[in-house]
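For this view, one protein chain was removed and the others were kept in their places.
Order of writing sets the chain letters: A and B. Residues in each chain are counted from 1.
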Amino acid sequence: MLKFIVRRALWTIPVVLLVVFMTFVMMRQIKGNPFQVTERAVPVSIQRNLDRKYHLNKPWYTQYLYYVKGVFTADLGPSLVQRNQGVNDIIKEHFPVSLKLGGLAMLWAVVFGIPLGIIAALKQNSVFDYAVMTVVNSGYAIPNFLIATLLIYFFALKWRAYTPFPTNGWGGPSSWVLPAIALGHAPMTFFARIVRGSMLETLQQDYIRTAKAKGLRWRRVVGLHVLRNSLIPAVTAAAPLLGFLITGSFIVETIFGIPGIGKYFVTSVTGRDYSVTMGITIMLSLIIIVANLVVDILYGYLDPRTRDVRT
Amino acid sequence: MPLLAVNNLHTFFKTREGEVRAVDGVSFTIDRGTMLGIVGESGCGKSVTMLSIMGLIELPGRVVDGSAVFQGRDLLKLKGATLEDIRGHEIGMIFQDPMTSLNPTLTIGTQITETLRRHLGMSKQQARKRAIELLQEVHIPNASSRLDDYPHRYSGGMRQRVMIAIAISCNPKLLIADEPTTALDVTVQAGVLDLLHELRSEHEMAVIIITHDMGVVAETANDILVMYAGQVVEHASAYDLFDRPEHPYTEALLEALPQVEGEGIRDGRLRSIPGRPPDLIDPPKGCRFAPRCAYAGLDDCAVVQPELREIRPGHWVRSRHPASERVAQPVGVG
Partner (left out) sequence: MVTDRRSEFEATLTRTAEARGQEAGAALQRASLLRDAIHRFIRNRAAVVAAVAFVVMVGFVILTPWLSHGSAYGVDFAQAYKSPSWAHPFGTDEFGRDLLVRTALGGRVSIAIGFAATIAIMIVGILYGAISGFAGGRIDDMLMRFLDALYGLPYLPFAIITLAIFGTVNFWTMVVALTIASWFTTARVMRGQIITLKENDYVRAANALGARWYRVLFRHLLPNTLGVILIFVFLELPGVVLGEAFLSFIGLGISPPKASWGTLAQDGYSAYEAHPYIIIIPSLAIAWLILSAFFVADGLRDALDPRTRET
């Protein structure tokens, strides 16, 4: 098991290098020196100093090495627009907010999605099952900007008297509820669908018939034999889900005016603050790479077959 | 009193095309400590019969009628919890495909001990100790060290041995083996069969062994039940059945069996049975074997369903043209 974890962890290094390289190459394709897009013309001497300071006068591979070194020493360089701030500062300031929002959304998704999926599967073709499936289908079809907007429209405006949620900002717990639901809705329905589907599939398996033939109590058959096998897909799905959560946070943070990393990413793109764009992209990718690593290890723990075959 | 008496069992499956009469009036009995072989082609209802007895038929399937009296209690009428107490405790069951019958995410140890703890109320340590003994009993080498392995580390034959260990762990009165060797390599089949016989005499269990291969039950079963299209077509002692098969279907099955030695060895060619089993949604009105039977057409047996009758003491057959009553040559055969 340990060997598996180590090998899997080592494999992330080339992946990180590849992602950094791709991002770096892509960012270099964007035309123009970042300092020249600003409205004010910068004197040539200052331009040269800036270039030197940020290694912009070096060949691209040197720049790349500098950047890789930066990534591994957790220094993502300065912001190109906000002169006094480094990308690190910006991430440090905005990331905790996003982390909290994402965590709450995930909590919402897991706490409601998994039980819904389990009950729907156990009561297949019942009214409850149909109701869950309707909500689930709405979850991936309705874009989350509509869900976010409607949540604000009803809970923060229409029914303001009964449901005291603010329309935007990131203050106390009451301001966390609506964004977390808006962001967590799609993952919630996703969990419900995955768990329901894999439960139904697992219930058909031969080994479940064996468990019943052994005379085990229904509780144990479902609680151990069925759940253990049908939660595996839910765990493996959690990593790509994170990618979706990130995408969704761009929208939800923008709509609710939450000072998180997603909103700042959008700002950095429109403001052409490329080093911030790049820094955030790499950081988000790193998070996903690590999440994949964790999921693979968890998967290895849950499904013993993979321990022997996987690298 | 027989250990298990199944009477007039009907199990149907609802499908879009109609109701499949998978088991259509099956009756048989089995005594303590004896071995019954149930033989038939795939889809003839032999597995469904066993699953019905165990209460393991899932929707869209449904036991429509009949009884299965086991030690004085009708299994088909028992409530869930009571039936659970009998399953795995007094009746053990093993299945065809050992590769899929064990839970891949639990250790072999867990899967053996959970039965022991459930039915015999053993503590963790007791159950573990007993599990090791059981693995030794089914001839798994290094039993104590292999207890914590997961099923994927076991070969097919070994897994079937584990399944057997689980099935016999609570000393059941009856062991149902549903095609226990079909999915195994030929080389390990004999070993698993030998093990079953060995355990039967040690534990004084009755065994029902389901197979499509006459050879599997030829030497060891006391009685043999031949099923075709959801019905019993012949039921006799093994000796009598092999010696004097009566039903044309049984004859055909025996002719399909390769013979290596002994008198009456045929000219080296195996016969296959022409045609396919009938559609069980809308089965033939008369004898279900009639469409494939060489003797059908001599009378109205293709229209009127023949009864299962006792042609001589202990030998039951469902045919108008059993071998011992035949005078005419088969239709169309020279």
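As a convention for this text, a contact is a pair of C-beta atoms (placed from the backbone, for glycine too) under 8 Å apart; a residue touches a chain by one contact, two chains touch by 3 or more.
Because the structure is predicted, anything quoted here is derived from the model rather than measured.
Enquirer: One chain is left out of this view; which of A:71, A:97, A:121 or A:186 touches it in the full complex?
Expert: Spelled out, the listed residue whose C-beta touches the missing chain is A:186.
Enquirer: From the list A:79, A:175, A:229 or A:285, which touches the chain that is not on show?
Expert: In the complete complex, the chain left out is touched by residue A:285.
Enquirer: Given that one chain is not shown, which residue among A:72, A:130 or A:153 touches it?
Expert: Answer from the full complex: A:153 touches the omitted chain.
Enquirer: Which of these touches the unseen chain: A:142, A:177 or A:294?
Expert: Considering all chains, including the one not shown, the answer is A:142.
Enquirer: Touching the hidden chain in the full complex, which residues of chain A are there? Just list them.
Expert: Missing-chain contacts on chain A: residues 14-15, 18-19, 23, 26-27, 29-31, 137-143, 145-146, 149-150, 152-153, 157, 186-187, 190, 194, 197, 237, 239-244, 246-247, 250-251, 254-255, 265-266, 269-270, 272, 274, 277-278, 280-281, 284-285, 288, 292.
As a working rule, only the chains that are shown with their structure count from here on.
Enquirer: What whole-number Å value describes the gap between the mean CA coordinates of chain A and chain B?
Expert: Each chain reduced to its C-alpha mean, chain A and chain B end up 53 Å apart.
Enquirer: Would you mind writing out the residues of chain B in touch with chain A in their complex?
Expert: 54, 56, 80-81, 84-89, 92-93, 95, 97, 100-106, 114-115, 118-119, 150, 152-153, 163, 166
Enquirer: Give every residue of chain A touching chain B within the complex, in rising order.
Expert: Listed in rising order, the residues are 205-207, 209-218, 220, 224-225, 228-229, 232, 302-305, 308.
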